[in-house]
Structure formats: structure tokens, C-alpha cells
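Note that this complex is displayed minus one protein chain, with the remaining chains in position.
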Amino acid sequence: MTSFLINAFKRLHLSIVPNRIISSGYATAVTTSADAISVTQKEWKFPPVYTKPREVWIESLATVEEIKLGLFELHPLVYAAVPRIDIIHRNVVWQKKYRWVSWAQTKTRAEVRGGGRKPWPQKGLGRARHGSIRSPLWRGGGIAHGPRSGKTHFFMLPFHLRIHGLTSTLSAKLAQDDLHIVKDLEIPSDEPEYLIDLIENRNWGPSVLIVDDTDIAPRNITVATETLPHVNIMPVYGLNVYSMLKHDTLLLTLSAAEKIEERILHHLHSITNEQQAEFKLNQI
Amino acid sequence: MGSRQITEKSLSMIRSLPRISLGNIRDNPGSKITQKRGRGQHRGDKHGAGNKGSGQRQNYMRLGYETGNNPFYLRVPSEPYYRGHHHRRQYPPLSLLELQSLIDKDRLDVTKPIDIASIIKSGLYNMFPDQKQFGIHLTDEGLDIFAAKINIEVQWASEQVIAAIEKNGGVITTAYYDPHSLFLLKNPKKFFETGQAIPRRMIPPPDVIEYYTNPKTRGYLADPEKISHERLRLAQKYGYELPELENDVSYNMLIERKDPRQIFFGLEPGWVINLKDKCILKPRDEELLRFYSS
């Protein structure tokens, strides 16, 4: 019965040629309506199959008040994944641990000064037998099994958990309205007060992480954020789960959002045998 | 879809919750078990190590040791057919079914000759030359469904497999590669990036010379005349009509073979591939040309 049905479908399929849209790269078609709000329809290399793309407003930093410049589509595989809190947590733990070297140090009985002489004879005094005054049993003696310095806590989180951590955090940020997309990072003045006003006005919370595609941000925003410890700029390749959670709001430029999407989609659709292989310290 | 959409549901739930930050995330409950020494009724007493002896002291005897007896593995006569098994060449299998599914999913290009490099490139087959693996053994699973016209080069193949490929108008060659060449074939990009000249392929060791010069096994050192004779013989044995190669549209692809000293298709030993500038360095020196000539 089942095999009959399958054969029927196999035969059916011969006449149906799947209508695939294969576009090279990220061609974007912009349609501008009368009131100058651009709606961007994207053509992805890996189009979303079932879930609808996410739409976000493109904002601008040019004024303190919020202006909407247009609509922008984000890929659901990257910006609307299931927000797995446990995977986010594992990423944060990994980021804390891989650079942590514990310098806690205690002296063993060999390192504590003195104690080379037998304190009293083995027999004849009626006292307990002891061989060294720096034995761990003694007050002022060495520590048995104490921490030794230079212990690394380095480990590598599996590749796809790292990818999933990024998508989970980006999706959670977007779902909680903590992810904003701006056209560029141009601001009219280099005063930090301008940025403080803007963040206050748009209710972005005090701390903001700004992510751009380029290594060199425009002058005004660099000068304005220099004295603000809670507003930070980061290139797109530095994006990580810990920093995203550390800041209240994540601010992506259009090009950064596209770049993140492209890189993560690339990893989700390529052969990752090498990245998934066991991490070896000498692999460079 | 609506509210029963899984992703939508979890994202809309998270909307009404406080902002996710470093302070309010945690792992799944029960995902991490810390090891504790139980007390009393909770696995106390001996802590699962048993009473006295090697179990308690974690001092297990080596495998096969019988506390001084003449052990079993020395008491019985040895089995000689496994002698030296760890030195023998291994050929990890690839079935015709797997090969067909690689072709169906466009992981292998049938318009070009197939060798180990293209099969490993597909990402669904792997081989470890450092573990005494010497290439692909094409096995006969999926023999009946196989329907692709290919020019394939493997390291070991049975008669039925050869018949299955030749029945479909394809060509099969068995060829030997030394481990060093296999490393290059496994990851050609990594080798090109080192900037070394492509080495020569080594000739097979004495015990497989016979296999690779035999036209019945389509050895790469066999006489082409004898191979075409054997192709005909095999077709008569299994009762299929041998498609004529000469009249084929992809004749040029099907007759493409490597030189016995060549590792990559189309690239000769002695060449240096520059991936960055997209150029090839070909030796001109008389000495080198003579060294690399086969």
C-alpha cells in the first residue's frame, strides 16, 4: 500500500519541476513609496523555506527623535531561531572560562620554609611520631592538594553550539525589541550628551553595543562614545554572546546585519567537518 | 500556524519576560551533576568500590592476566591468519548505493572523471591515510539500482562492481596511491597553500603489482588492449550489451586517465600551484624535468 503510494508520487514528480530561485549573492531590490519609506525585499542565497522573514524598521541616528527610514527583512534562520536560554548560558560560561587562568597558589610542605629536621625522635618520648614540622597536619605547615597557579580553564565549545548561541541571542534580542537596525552611524555632533539624549529618548536603556561592518567608525560617533563607558563600538567579526548580553541594546548597521546573516547562513549550509573536529592546540 | 507555531510561540513568550542578561540566564535544570561522596545510606560505607582487593584499590590487573596462571591467551594455539593485521593495507568501503546518492544530490560531477579527491570533497566520505588506509574499496551494495555513466578511479573493486559500472557505459580503473599522495588527495587546498611542488606518485609495492597490472581488475598498469578485451568478456559473462565507448558523446571524458606517476587530474608532478595569484609554476630546468618524467 505504502510503496504503491510512494511510486505514485515518484511518477507524479516527473512532471513537476521545482521552481527554485537561485540568486547569486545578496541582490536587494528597493522599492520606494510616495512618503519615502523604503521597503526592502531580499533575495537570499538560501531563502527561508517555511518561516516568514522578520521585518524590522531601519532607523537613523541623525536626530534625537526616532525616524523610520524603511523596512528591512531579516532571515528567520538567524534572527528568528528558537531562543535556547541553556545554549546562551553555555556560550557565556565558555566565554568566561576560555580566557580564565587561575593564579591561586598555596605552598606545599616542600615549599614552606624549614622542616627538614625530624622534630623529635621516633620512639621513647611518648609523643606522636612526626618527621617534619611543615607536614600538612601541622599548624603553619604546607597545604595538601591546594590550588596551584597557572591553571587554565580553556576548552572549546562545539562549533554548532557557538553558532546556535549567536542565533539564539540575536533572536532573543530582536524578540525583546532590544535589537535596532540603523542605516549608518553618522551623528550630527560629537558631544556625548547627544548620544545620551538619544538613548534616553528612544528608551534604549543605558548601555548600547554598536556593531558596524567596518573597522573604522565615523569620527563623530567615535568621539562621542569615547567618554561613555556604557556605549561601545565593535566590528562585526567581534560580535559575541557575552557582549550582546552585557549591553541592554544591540545596534546593528544595515551592512553589519547583512554580514552577520551571510556568515551564519554560510556556516549553516556548508560542510563543517573541519570545524567540528576535535580542537587541537597546535591548529593554527 | 498561529499560536501553535513553535518558534513564534517561544519568541512571543520571551517578549513579555524581562530582558535576557548575564544575570538571569541559566542552564537546563539537572544538566550538570556534581560528583559527591555519599554518606550513610546514600551509597556510603564502601562508596561502591567493594570490599578489599583490586576493586577497592583501583588496581586492576592487565587484560588477560590470571594472577600467575598460564593465561588463556597463551594457553591455546595462536590464530595465524590475523598475524600482522595491523600492518596490512585497509581500503575503507564505499558502496555503489552511496556513490549513486552522491551523484543524485550533485555532490559528484559525473561530467568529470571521479577519483578520491572528488569523493572526499563531497564531505560525506572520509579516509585516514595515517591509519593504514590506502583508498576506496567500491562495494556492491546497491548494484542493481546503480545507473550513472561515470569514469571512476578507485583502489579496490570486485568483478560485479566493475560489471555494474561498465554496464551503464562507464569506465572504472583501479589505481594505487602511496600514503603521501593520499594526504595530498584528501586535502589538495592545504597542500597547494604550502607552496610545494606536486610530487610523483610512487609505484605500488610488490604484493599488489599483480592486482594493478591485471586487466581483469582494470589495473592502471595493465595493457589497454587487454582491458578492452576483458570488458567484452565480462559483458558476455554477465550477459549485458557493452555500450560502445567510441560513439559516446562524452568519449573524451571517459578516456581520461592519470599517468602512473600523476596524483591529480591534469596537473603534472613538479608543478607548483599558486592559489593566490592563480598561476602555475612549471619547471623548465632539464634536471627537474628528467626527475619528474615518468
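As written, the chain order gives the labels A and B, with residue 1 at the start of each chain.
Just so we're on the same page, contacts are C-beta pairs under 8 Å (C-beta built on N, C-alpha and C of every residue); 3 or more make two chains touch, one makes a residue touch a chain.
Note that in this section contacts and distances are computed from a predicted model.
Asks: For the chain that is missing from this picture, which UniProt protein name fits: "tRNA-splicing endonuclease subunit Sen34", "Large ribosomal subunit protein mL49", "26S proteasome non-ATPase regulatory subunit 1 homolog" or "Late endosomal/lysosomal adaptor and MAPK and MTOR activator 5"?
Replies: For the chain not displayed, UniProt's protein name is "Large ribosomal subunit protein mL49".
Asks: Would you indicate which residue among B:Q100, B:Q160, B:N214 or B:S250 is in contact with the undisplayed chain?
Replies: The missing chain is touched by B:Q100.
Asks: Looking at B:D45, B:E66 or B:D109, which residue reaches the missing chain?
Replies: B:D109
Asks: Of B:F134, B:W156, B:Y176 or B:F192, which one is in contact with the hidden chain?
Replies: B:F192
Asks: Applying the definition given at the start, please give the residues of chain B touching the unseen chain.
Replies: 1, 4-7, 9-10, 97, 100-101, 103-107, 109, 112, 117-118, 121, 123-124, 142, 145-148, 188-189, 192, 264-267, 272-273, 275, 277-285, 287-288, 290-291
Asks: I need the residue numbers on chain A that touch the omitted chain, in ascending order.
Replies: Per the touch rule, chain A residues meeting the hidden chain are 2-3, 5-6, 9-10, 13-14, 16-20, 22, 45-46, 49-51, 82, 84, 266, 268-271.
Here is the rule we go by: only the chains that are shown with their structure count from here on.
Asks: So how far apart, in whole Å, are chain A and chain B when each is placed at the average of its C-alpha atoms?
Replies: 35
Asks: Per the contact definition, I'd like the list of chain A residues that touch chain B in the complex.
Replies: Chain A residues touching chain B: 51, 76, 80-83, 85-86, 88-90, 92-93, 169, 171-173, 175-178, 205, 242, 245-246, 248, 271, 273.
Asks: Which positions of chain B touch chain A when the two form their complex?
Replies: The touching residues are 6-7, 10-12, 14-15, 17, 19-22, 25-28, 31, 123, 126.
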